[in-house]
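With one protein chain removed, the remaining protein chains of the complex are shown where they sit.
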Amino acid sequence: MNELQFLTWVRGTGLNIAVGLFLLGVLWRLIEIYSLGRKKDLSAPRHVAGASGWNTVFRRSIPPEGMVKRSPVSYLGGYAFHIGLAIVVFLFAPHIKLIQSLTGLSWPALPSQFIDLVAVVTLAAMVVVLADRINKPVKRFLSTFEDWFTWTVTFLPVLTGWLAVRHLLFPYTTMLALHILSVEILLVVLPFTKLFHAFTVFGSRWFNGAVNGHKGVAV
Amino acid sequence: MSATLEKGVRVIKEVIDAPIASYFNSCVHCGLCAEACLFYTETGDPKYTPIHKLEPMRRIYEQEYTLLGRLKKMAGLSKPVTDAELKEWQELVYNSCTLCGRCSVVCPVGNDIVYMVRKFREGMSASGNAPDGIKGAAHRTVTIGSPMGVKLPAVKAQMKHVETDYGIPIPLDAEGAEYMVMLSSMEIINFPEYLGAIAKIMQQAGKSWTLCSTAFEATNAGMQIGNSDIARVIVSRIVDGAERLKVKTVISPECGHAYTALRWEGANLIGRPFTFEVKHIIEVLGEFQEQGLLKTDGKETDRLTFHDPCQLARRGGVIKQPRNLMNQVAANFVEMPDAGFMNWCCGGGGGASAIEEGEELRLEAFKKKKSQLEAVKPDRLVTACANCRIVLEEGLEHYQMDIPVVGLTEMIAEHIPEMEAKP
Partner (left out) sequence: MQGPLIDTLALHGVSRRTFLKYCSTLASLMALPPAAGVAMAEAMAAAPAAAKRPSVIWLPFQECTGCTESITRSHSPSIEGMIFDMVSLDYQETLMAAAGHQAEEVLRKTVEANKGQFLLIIDGSVATGLDGAYSCIAGRSNLALLKEIAPHAAAIVAMGSCAAYGGLPKAKPNPTGAVSVSDIVKDKPIVNIPGCPPIPVVMTGVLAHFLTFGSLPDLDKLGRPKAFYGETIHDRCYRRPFYDQGKFAKTFDDEGARNGWCLFELGCKGPVTYNACATVKWNGGTSWPVESGHGCLGCSEPNFWDAGGFYKALSMPANPLRMAAGAAVAGAAAGVAVSFANRAKKKDAKAAHETTTLADLEKSEER
């Protein structure tokens, strides 16, 4: 298999399999999780503006008072790499083209030099977050193989994408194929690891907001 | 019958629901919950990270309710939860967790960790791994009627004292009264002024109220131990009493978890909505204040600060009222850092104060409160939870800090002018 065949495989068969497993995993896991249901809260609710599931879905993106100071790396690193990932994934022209070909939706792209810069920031933030995981006793204590593994499969697509655009390490064709392959690995792994928080974060925040919102507490 | 691991696991299977499944799947091991937990911040020991306190339950969830977990279990690839493990976890689930809920409000993915700890305690208690201290309290509440062993005669004796001291009659079992006032045994034994305060406040507001001979104790050790069956027995007495007397509102005393047990868990424990309302005494005072039914004379002039009981503020949504009340009677009211919604726990909530072997840890955790207090240097500390009050007093004594602790309701009552001459 030569480079172009490799690229064509990851763009074709590989993508087909990865997207298939991703959809399969996501639907299976979402149903598995949310079908467990919950009991209706019979206590009399207290209605307070701003205390609801939906409010918490959004509000929880903002750090509670005093927390940034307690764990600056988690917050700043976390913001940098999540926002960075979102920009790189959703605002780079070739990515938009892919999304458009799959869904028909498209939007304006950002200049590739800017994306390049964001990718570097994202990579740096991820390295910092990893260093924090190694250094901080709590994070190290909580970490399992899954944490290191998911970090790697998240890091690789950004790294290979950036290397491909910059023409580093391997010829562009090979690097592009490796980039797409790494994204496919990420897609397959996502529903079955902690990366699934990309989906459940909304449910979790909503439940938390709804349970506490029932008491009139805006969390 | 007795407690077994099997029973514990079965109960955990019963309580695991969609929110818990969602929470476990959302956790990214960021460790921010640790930063919100005073048992971690004051000891620096990572094992006190809130989400870690749920590890056995997480494994049971994975093994029982996920396809991959089931397969892993079948293939023998996942470690089953053992009784020894649960026993080891007792310290994490009870001693070092006061159900204060700070972790639940900081978790970036939105996990309600305290919700999970509460549910995990169901399994811990059913497997016989609840601490002896809370088990004892639960035992006394069910068999005698109160966790401190207080019986009706003792309450009656207090009523008589108060009637004599305040010259106000204390109604007992008055049918159709608007308010049924609950007490905590802490108040019956240690803080009898509370009952007098209620009498004065009700008299001024012109509201009808009563105590109930079959349900005077509001605390619920069954909830603290995390056992719904036992919590139900205790809460049913109150429901029966309130329905027998046909009261409109049951007033939870200055006790945080009693409020949670009655206000938020009660209806779910008995499986139907209440026919009456439940309010914390501070909520009632807040209403009286708004309606102009609470008139006070003069103000405290020393430097006062207010400690928010977790179950009242963060877990109960009563945050503004105590401040409005403080301002009515205190000229020099200052707020501690993090006061209000994000206040730090006294370190003894959720049954923790009943655990003898947890005292050392509790005192270690109290350093948080100590630093909060040192930041504002108050002359006195006001709170609205008898349990907080006891724990605060213990902690202050241990660290040789000369700061008296007072109950907000009593302080308000002290400023209520005498209505009329004694009859």
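A few points about this structure:
Chains: A and B, in written order; residue numbering restarts at 1 for each.
What we mean here is this: a contact is a pair of C-beta atoms (placed from the backbone, for glycine too) under 8 Å apart; a residue touches a chain by one contact, two chains touch by 3 or more.
In this text the structure is predicted, and so the values were computed from the model without any measurement.
From the options B:41, B:98, B:111 or B:125, the residue with contact to the chain not on display is B:125. The missing chain lies against chain A, touching residues 2-5, 7-8, 11-13, 15-17, 19-21, 23-32, 35-37, 93-95, 97-98, 101-102, 108-113, 167, 171-173, 176.
By the touch definition given at the top, chain B reaches the unshown chain through residues 1-4, 7, 10-11, 13-14, 16, 64-67, 83, 125-128, 130, 135, 138-139, 142-143, 225, 227, 229-230.
The definition used in the following text is that only the chains that are shown with their structure count from here on.
Note on chain placement: the centre of chain A and the centre of chain B lie 38 Å apart, centres being C-alpha means.
Those residues of chain A whose C-beta lies close enough to touch chain B in the complex are 28-29, 32-39, 41-44, 46, 48, 51, 56-57, 60-61, 63-67, 70-71, 74, 78, 136-144, 147, 192, 194, 196-197, 200-201, 203-209, 211-212, 214-217, 219.
For chain B in complex with chain A, the touching residues are 16-23, 25-32, 34-36, 40-41, 44, 46-47, 49, 51-52, 65-68, 104-112, 115, 263-268, 271-274, 277-278, 314-317, 338, 341-342.
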